[in-house]
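Shown here is a partial selection of chains from the complex, left in place.
Every chain is named by a letter (A and B) in the order it is written, and numbering of its residues begins at 1.
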Amino acid sequence: MSEKVRKLYITRKEHFNAAHKLYNPNWSVEQNNEVFGKCANENWHGHNFDLFVTVKGQPDPETGFIIDLKVLKVIIQEKVIDVLDHRNINLDVPFMKGKMASIENIAVGIWNQIEPHLDKCELHCIKLVETRNNYVEYFGE
Amino acid sequence: MSEKVRKLYITRKEHFNAAHKLYNPNWSVEQNNEVFGKCANENWHGHNFDLFVTVKGQPDPETGFIIDLKVLKVIIQEKVIDVLDHRNINLDVPFMKGKMASIENIAVGIWNQIEPHLDKCELHCIKLVETRNNYVEYFGE
């Protein structure tokens, strides 16, 4: 077959462990407990988060790579893992200041941390797994 | 950055254990055995089904949530798990009456059970995993 230009998606998985709680500072303790239940526990709880970063692009003819995963790994490490791992998402993470620490908002924050640093390929999806029973996906829309 | 309205996808995973068999009542036993093989075993077989329900929407500014997962969990429990778990899909499940008990048809049936009960967000995908080697996805098309 002729050498059609092809588009593929490559995903790198990383993980981090962090504490957070869900509470809205504009609400009473009672309202927070009613809406967020045990996730509002005053003294925090935490998770092992699995992060999947998916990038879209064309394989380079010289390397066969959409992106060098060693490069992607460094971007994720420096912009995301170093900022979130073994941290308190509500207190320690600059890009979450003033936002609810829901996985939805964390996923959007991670997108914004990574997207400006990609070259010759596009960020396609941030998938953030909070527990074995739930995860969020953000496609930049 | 200005507060762009964003669209995200959140997935809740549940599971149920059920018996079924694959057979077409309009066919002979021989034809059923030929087409469905050991899946046609007269006395049933069964699976641990993993169910992934994905919902699409915008995070609520007050909660950070697309949907409260506690609410989604109750919908899935009442409309799907209570109906399918520890049941015989061919004999015990009203929404499968008169249909082949293939995972394709079970996935469509689960979509129809959940879709009318979502509020302020849309059902995006039903993913139903039958064994570690196969699964079906239905996007409502």
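Please note the rule applied: a contact is a pair of C-beta atoms (placed from the backbone, for glycine too) under 8 Å apart; a residue touches a chain by one contact, two chains touch by 3 or more.
In this text, all values refer to a predicted model and were calculated from it rather than measured experimentally.
Summary of assembly composition: all chains derive from one sequence, 2 are present in place, and the complete complex in the structure file consists of 6 copies.
Keep in mind that, in the parts below, only the chains that are shown with their structure count from here on.
Contacts from subunit A toward subunit B in the complex involve residues 22, 24, 26, 35-37, 99-105, 107-108, 112, 132-139, 141. Taken together, the subunit B residues at the contact with subunit A in this complex read 1, 6-14, 54, 59, 62-66, 68-70.
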